[in-house]
Structures are given as structure tokens and as C-alpha cells.
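Shown below is the structure under consideration.
Removed: one protein chain of the complex. Kept in place: all other protein chains.
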Amino acid sequence: MNKIAVRCSGVTKSFGRTLAIQGVSLELEEGKFLALLGPSGCGKTTLLRLIAGFEVPDKGTIEIGGSTVSGPGVFIPPENRRVGIVFQDYALFPHMDVSRNIAFGLSKDVDRKKRVEEMLSLVGLKGLQSRIPHELSGGEQQRVALARAMAPGPAVLLLDEPFSNLDADLRIRIRAEVKGILTCAGATVVFVTHDQQEALFMGDLVGVMNRGRIEQIDTPQAIFERPATPFVAKSIGTADFITGTVENGLVTTEIGNLPVQEQLSLGETVSVMLRPKLVYILPDSKGIGIITERVFQGSHYLYRIQLPSGATVRSLQDRNCSYPVDTRVAIETNLDHNFVYFQENCESRGGPS
Amino acid sequence: MMRHARPPAVLWLSATLTAIGVLLPLAYLVLRASGAGMELWSLLFRTRTLDILGRTLILVIAVIGISLAISLPLAWLTQRTDLPLRRMWSILTVLPLVIPSYVAGFVIVAALGPRGILQQALAGPFGVERLPDIYGFPGAFLAVTLVAYPYILLPLQASIRGLDPRIEEVARSLGHGRWDTFRRVVLPQLRPAMAAGVLLVGLYTLRDFGAVSLLRYETFTWAIYLQYQTSFDRILAAGLSLVLVFMALAILFLEFHTRGKSHYHRTAASVSRSPAYVKLGRWQWPALGFCALVVLVALVMPVSILSYWLVRGFSGGGALWQTTGYALNSAYVSGLAAVVTAIAAISVAVLDVRYPSLFSRLLERITYIGFALPGIVIALALVFFGANYATLVYQTLALLVFAYAVLFLPQAVGSVRSSLLQVSPRLEEAARSLGRTPLQVLAAVTLPLVRPGILAGAGLVFLTTMKELPATLLLSPIGFKTLATSIWSATSEGSFARAAFPAVLLILLSSVPMAFLIVRGG
Partner (left out) sequence: MKLSTMGRVMVFLAALLVVIALGCTPAAPTAPPATPTVKTQTLTVYSGRAEGLVKPIIDQFSKSTGINVQVRYAGTSELAATILEEGKNSPADVFFAQDPGGLGAVESLLTRLPDSILDLVEPGFHPNEGRWVGISGRARVIAYNTQKVKESDLPDDIFGLTDPKWKGRIGWAPTNASFQAMVTAMRKLWGEEKTRQWLVGIQANNPKVYANNTAQVNAVGAGEIDVAMPNHYYLYGIMQDKGESFPVRNYHPRAGGPGAVILVAGAGILETSKNKEAAEKFVEFMLSPVAQQYFAGQTFEYPVTKGVKTHRLLTPLSDIKSPEISMSDMTDLKGTLDLLRGTGVVP
């Protein structure tokens, strides 16, 4: 097992009366990427700032590279933490050229010129060293910010919504480039995003945050298949929920009886998660569902189907299964699959093992 | 936003020193006024005092009103339209700031007085025997306005320049006309700049002595001077000064409210595009006429009258040479004052913006008190503390510069503060994460970025120090003469002619940094 680069235990932070972070614990190994995913206001940026040392936690400890940087009686200021940070707006020093920006964090005993050269070639900006920030494109600014943060060789690199300022197509290209650069440099990265594609693409680990807590932290695959809460289920991939009652080891719902793995107490009400990929539809004049929406996605159609109870589920169908809106359909599910379901208190059970 | 980081010790030290400096005059006033008995109260509540209070408020409100009415169109015309010679007008309309108010007072009496230049000119062809009386409110109003309106114009120009033109374009696209857009979109964005300017104009009017005494309009400041001049009554003067402090606090409170929560960090690239200039079309001539009228009255008239006196009273090279020496003294001490005040202002502004706390907010507010008090009060407060508790620096340049800092701090605090508000704190955090201590960040990132604000603030301090009189007379090292004191000694002997040369020199010398500031800012 690799060394732990960042460890948070029981970190809590409030601003006035607002609890921004509530008892967050996490571990990140060296060389891994952790994506903090969540809607705005969930506390992910605050967590990043706590790790960076721009905020002082109320409770809990934070360790970077094995030494405590925030904890009871301990507070190492940001400049002594060996963290690199890239902000959403990059925060390049507008009064310095590219090479001075990159050299800013380098100490005296380093061969600055050489290191700046290295960083420039790492991020592919050779020849632009004497440009000033406002002469650069958004993507170039981003790479300068990255080079500046990596130049001093930080123990952990923190990225705050690093791609949100870029155009959609540029964003996909740049994030691939950035991932390449960071992997190549062997960096340990914590980054914050509200875009699940980005989180899945970049993260070795994904931490889904909601209202100041990490609801689940795991590999993207594990989170996708076994979301811990309905919130997590909706954050990673698409998910719909229908309610059912437990009877004889099956959950009885309006689309049929669904198998579950574990024993559930009889008569309990649960909600079952349905991924569109696992919902099949067939035109059937006696079917219980009605197609209310059809979205063409290139290779697939995504249908939204209304059920008699008023609940809706979505279904992903091959492009040759084209049905018009208002078609009445029968619904089938893959009965070999163990469904993820949530009890009233929202805790998940079951799912594939 | 709450931030738990503690500001660096140097900032604290510098800000605390500043706070002490600003509070010294207040402490002095309370000390003096506490020696008063019932007499003070009966004096304060005489109807005459209330009468003067009313007159003062009327003057303050009138000067603020007309200054806004002059400055808004001027700022817009010079920054956003195709007005011919825009750059020139934007410099010329701000320049009256360099004219001392006592000079403006003399000039207005000479030009518009009962037997002044205007009357003489009209007497021949039209047989005008008497002009409407300039003394009292009309003259004081005119004189104070002429030297004070640039305090609003200056921040307005900068603010209009900094506006994001896209916001106006959005408003236009949403179906608002040009005027409607100005009223509903542009004007609200200018509010912080207007409030800052209004504050300075209001406080300046409260504390002005030169113009109101020459034009015989009894304001509170004049009443305070009279206590010293006629009755040598320091206790009553202190009592009246405290009333002035309360008036200043009221204005400060109002401004603080209009300031609201205007935090506007501008991201790096947002205003790189220059706005489309509005075509004036047939309005070009009235617009030019307006600019020309303001420049004519506020700048050309005083300068030409001074030049007339200068030519008439030219008395050979000896005096000129001596006056050049005074000019060097003026520039030297004003330069020192500008630097020291800028340093104090930086610490106050950085504390207020980056480390908000009750202390830092209070500190920022109280720096304005010195600007509202008559110079004589500040000077005597420092005479008292200097002679009795700081004999080593008493009547040295150090104490004089300190007095200037207390007097003129808000001019620098205001512009450093608004500059700082536009620098994103992310830049400083980025620098912190790259291994710099807060102080190093201040030196390497913050200060270079707020340099325009620092320069503008220091420039204003320089200009006002050049003009300052009471503190210079009482606190300077013995024998240290400046342009302002030589204007004073010439006029106190009744010789306008001898006052003209130092006055012209003072205006010229102040215009150079002023023009430089505007050109750089533009």
C-alpha cells in the first residue's frame, strides 16, 4: 500500500451559523486523484480551502504527507504546507509574465530557469514564457496556473473547478491533457467539480458531497454500482426510483416483482433504483406506461415513461427502437440483476456483490 | 465572508499607530471640552449656534448637490462620448483641485466682488453700478464648489472607465433606451464612487475655512476659528469642534449605508475591451460649451487673475529665487507626507478589506474624522501632545508630516481601498500556497496590483499638503517656509501681488503630478 498523502479526520467547519463541513473524513494515497463532486454550496470548495490552509477547521485534523497541518493546537499556514492550488479563474498574477508566474513559488536554491523550462515543456507552453497573462487564451492560462502550482513540487495539488471556465469542447480536450500531465508528473490531486463526467474521467476516487458531508467516497465503478444514498445515485449516472413493498423475498412494484439479495422484513416499503440501461420497453396497447419524452442521443434514444402512479422512469434503447411519444408500452426489467434499493431512512442495501 | 486568518504583525502595528494618530485630536478635544461647564452648553444651544449649524448644513448640501450635477455629465462626456479633445477636458476639469480655497476666495472677491473685475467691465458699456452681492452664501457656495467638485469628478471618472460595457449592452438589448440604461444600470454601479466623492466633498465643506471666511459666510468651522481668534477660548472651540465631529460622523454613517455590500472583484480579463463611444452629434456643441464653462470659471478665471497680479506686481528676481526655495520645501514635505500617508492608508485598507473585523471597520471609519476637522484644531491638538509628550519631535518635520497624515489620510484610504476591492483574494491565496508569507504576498502581489490606487491616493495627499496652511504654520520647524505659508504672509500683509507668484507656482507644481495621475489613470 502506498503512503497516505492527505488524510482528514472528523473535520468540521462553520461560518457563523452555517455548518459548511460536518465531520468529514477521507484518505488519499500518493499519486491518486480524488474528485470531490457535489452541487454548489455543498462545501466542496470549503474542504479544499481547509486542506490548503486558507480556513481553520473548528474540529478535526488534517494531515498532509504524514504530518499534521491542522489539528488541535496545530495550524500550519498555507505557505508551509507544500500544497499547490489552481483556482477556477486561475488567479495568474496579471503583473508578471508567464515565466515569473511559474517561478513565483520556487525557492532560491533551485535552478529556477531550468525548472521553469521543465514546467513549460511539461505543460506544452514552450516559447510563451514572456507573455503576460491577458495575452493568453483560456486554455493557456489554465496550463500556466497548473505549471505554477506544480513547479515547487507540492505534496498535493488542489484544483478548484479547474475546467469550468472553458468552452465545452475545449474542456474535454484540456482535461485529457491535464490528466496526462498530472499522471506523467505523478502528482497527488484533490479537485473539486460539479460535473460528474469530469469526476468520473479524472478521479481514481470520487467523493460525493452533500450539505457539508461526504455521502460516499469510493472508486467511480463502486459508486456507480452501489450508491450509498439516492443523492449519490443521482449524482453519478442517471437514476430513477420507484416504491415497492417487500413480499416473499421480492419487492412488489407497479412494474413487477423485483429480486433482492438480502432478507427484508415483510411489508416494508422501499424505493428501488432503476438505471435506464436496465429498463426495457416494448410497444404494447395493454402496457402500463406511456412515453412522454424522447431524446435522440446519437447511438441511442432516451425515453421517459410515465407510470400509472405518476412516477416516471427512463429507458435507454438502441437507435433502431424508435417509438413516437404517447406510445403505450410494457416495461420489463432484467430479473438477473440484483437491484439497489433504499429503505425509508435512505440507506442502501443490496446490489451486485 | 468570515476569515479566521490573523493579519501580519506589521500591519497591526502600522494600523494601530494610525489609529492612535487619528484619535489624538479627538482625545484632545474631549480633554479640552471636559474643562467646560454650563457655559459650553449654553453656548452650544444658543439659537445663533443652531443658526450657524443650519447655514453649514445648507452649504454642505448645496455644494454636494451642485458638485454631483457638474461631475456626472463631465465624467460621462469625457469617458464615454466622442467629445472632441476628451483627454484634455478630463484633465482640465479635475485641475481646479490644486487651487487652495483661500486663493479661490480672493479670486472670487476680485472678480465678482462689488467693485470687482466683472463690475468694472460692465460699468463702461452698460453702466452697471452694482452687482448682486457676492458675499455670504452665493460667494462661499461658488468658491467651495470650485475647489471641491473634483473630489467627486475624480472617482466618477475612474468608475465610469472601469464599468463593464457589456452590462450596458445587455440593458440596451433588454429594451431600455440610452437614458433609461444610464439611470437604471450605470448610475447604480457608480454609486460607490459617488458616495466616496460625496463623503470627501461633504467633509471638505465642513472643514473649509479659507473660502468661507473670505466670503463671509458663517459656517461652523469659521465659528470655531473665531473662538481661537477672538476669545482665545480653547474650551468653547473644542466644544464646537466636537459638534463638528458629530456632524462628520453622521455623514460617515450615511455613506457607510449607501456603500452597502459592494464587493466587486473584477476578474482578470473582463474589461479588456474598450466601450463604444457615444456619438454626440448635434449635442457636441452644447457639451463642449459646458466643459468650457466649467474650465473657464474654475480654472481659467483664477489663473488669469493670479497672472494679472503677478505681472502687475513683478518685483525682480530676488524674491522669485527665494520663492523657488519655498517651492522645493513644499514639494519635499508634501512628498514625505504622501509616502507616509500612503503607507498608513495601505495598512488601514488592507486590514479593512482582507481582515474584516470590528476594529478594522471602525479604524477605516475614524480615519475620516481628521478630514472633517478644521486644520487649526488638528494643529493645536498636535501642538499640545507634541510639546508636552513628544518634545523630541515637536516642531520637526516628523511631527509635521504626522499631522498631514492625520489630516489627509481618508483621501488615500478611499482610493487604496477601492483599488484593493478589485483585486481578487484568489491571487493572494495562490501566492500563499506557493510558499510566501502574508507579508511577502503583500509586497510581491497585492501592492503591485493596487499601485494605481496607491498612486492616486498619494497624489491627492500631495496636492492637499501643498495647500495646507494652519498645521504648516504652527508645526513646521522654525524658519521652514513653503509656498502656502508665503502666500499667507503676503496676503496677511494685504499684498495680492506678492501672493500671486507663490500661488501660481503652487498651482503649476501641483498640476504636474495631477495631470500625470489622470493620464496614467486614463
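Labels A and B are assigned to the chains in the order they are written; within every chain, residues are numbered from 1.
Basically, a contact is a pair of C-beta atoms (placed from the backbone, for glycine too) under 8 Å apart; a residue touches a chain by one contact, two chains touch by 3 or more.
What you see is a predicted model, and the numbers here were worked out from it, not measured in a lab.
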item	value
Selected residue (touches chain absent from view) among B:I52, B:L310 or B:I366	B:I52
Residue of B:L226, B:L288 or B:A515 touching the missing chain in the full complex	B:L226
Absent chain, residues of chain B that touch it	43, 46, 48-49, 52, 114-115, 135, 213-214, 216, 218, 222-223, 226, 228-234, 336, 339-340, 343, 376, 380, 383-384, 387-388, 391-398, 401, 436, 439-440, 443-444, 447, 470, 473-474, 477-480, 485, 489-490, 492-495, 498
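By definition in this document, only the chains that are shown with their structure count from here on.
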item	value
Chain A contact footprint on chain B (complex, rising order)	1-5, 267-269, 272, 424, 426-427, 429-438, 444-445, 448-449
Contact set on chain A toward chain B in their complex	15-16, 52-56, 77-81, 83-85, 87-95, 104-105, 107, 133-134, 145, 148-149, 152, 154, 158
